[in-house]
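Following: one structure in structure tokens, then a few remarks.
Heads up, one of the protein chains got dropped from this complex, but the rest are sitting where they should.
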Amino acid sequence: MPYVNIKVTREGTLPGETATTPEQKKALIKGVSDLLFEVMGKAPHTTYVIIEEVELENWGVGGVTTPEYRQQIAAKADKST
Amino acid sequence: MPYVNIKVTREGTLPGETATTPEQKKALIKGVSDLLFEVMGKAPHTTYVIIEEVELENWGVGGVTTPEYRQQIAAKADKST
Amino acid sequence: MPYVNIKVTREGTLPGETATTPEQKKALIKGVSDLLFEVMGKAPHTTYVIIEEVELENWGVGGVTTPEYRQQIAAKADKST
Amino acid sequence: MPYVNIKVTREGTLPGETATTPEQKKALIKGVSDLLFEVMGKAPHTTYVIIEEVELENWGVGGVTTPEYRQQIAAKADKST
Amino acid sequence: MPYVNIKVTREGTLPGETATTPEQKKALIKGVSDLLFEVMGKAPHTTYVIIEEVELENWGVGGVTTPEYRQQIAAKADKST
Partner (left out) sequence: MPYVNIKVTREGTLPGETATTPEQKKALIKGVSDLLFEVMGKAPHTTYVIIEEVELENWGVGGVTTPEYRQQIAAKADKST
């Protein structure tokens, strides 16, 4: 009876997309469900997978929001070249 | 000081509704709060109840999204009759 | 397919007990499951209820741990009498 | 590698605002990240902070929704003056 | 920067084991991390996977604890043969 909660930032990760696509969600759900069956023998009909998309400005890392953090990382990468 | 988090799919469960109604939310909050008082003596003003509604395509079970899972169940039920 | 997570402090709430008893856990599970059926028509076999017990010193309120907070409340009550 | 989840009601807490502002979110993210570094030495780039805003009618306390609870508190305060 | 929380009952799912083994935990972590990279391009070093094991008597389904639920299912299966 596993319960899996996946949180990702709300943004596109495929060309032309601005959010996680239905196909990506299906792939996540299937992948996690298969994994729990293969590793632990959990019957898929007992595995709940809940995907939550979090606004970029609501997700912090490095003491700043995600967009600011990525800018910092990109700026550092520029300097090191 | 209990904390209760209720996650349900975002959909109507009453005729003509497309989402959990305000009355249903009130009933959930009151019911959970009463329950924690009756079973454990928890003072209601210390019990937080947070209801989260999750899009159907973001909730997986059986390795597929909820709408797909229900179709599978319905198809099986049809076959067995 | 509801998912309900109940967090309570790990302590006894019945005479002579130092933790939530098995009977209390059963009552919480049954109560929440019944509630979701009555209010939203959710089939009990689809409702997951997960109870988590949190050490008193890991649960804060009022800027202090739960035991300290209760002492503050008790001290205030003493003064007001 | 701390993970911090902050849930607040979705409403304005500054004059003229109807929601948590981007500046408030930044301050929460920075504050929590700094705190974990100061208290536990956790490197900020390993600390995730996720802010979730919950509709007022989805957040219960005292057996009622937050708006109803505040009305009750306000009514009591009125009576006691 | 995905965050994945996996909750399973605390029990053995391999012969002779009474809990999830370290190898199973590693397989879950690797599997989820790979999945998020393949489906969404998420860099593995940004994916946190947290496994939580929940006591059987703290996990409810069908209005009863997990052990009771399994007994009910087993009893039904017996009757139908």
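Order as written gives the chain letters A, B, C, D and E; numbering starts at 1 within each chain.
Here is the rule we use: contacts are C-beta pairs under 8 Å (C-beta built on N, C-alpha and C of every residue); 3 or more make two chains touch, one makes a residue touch a chain.
Everything quoted here is computed from the prediction, not taken from an experiment.
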item: Omitted chain's touching partners, listed by label; value: B, C, D, E
item: Of B:29, B:50 or B:64, the one touching the omitted chain in the full complex; value: B:50
item: Where the unshown chain meets subunit D, residue by residue; value: 1-9, 13, 20, 24, 27-28, 31-32, 35-36, 38-42, 59, 61, 66
item: Where the missing chain touches subunit E, by residue; value: 22, 25-26, 28-30, 32-34, 44-45, 47-53
item: Subunit C, residues in touch with the chain not shown (by the definition above); value: 7, 54, 57-65, 68-69
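Here, only the chains that are shown with their structure count from here on.
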item: Pair joined by the larger number of C-beta contacts - A-C, A-D; value: A-D
item: Interchain centroid distance [CA atoms averaged], subunit D/subunit E, Å; value: 31
item: Distance from subunit D to subunit B - Cα centre to Cα centre, in angstrom; value: 24
item: For subunit B, residues contacting two or more additional chains; value: 7, 28, 32, 59, 61
item: Touch-based graph of the chains, sorted into line, ring, star, complete or other; value: other
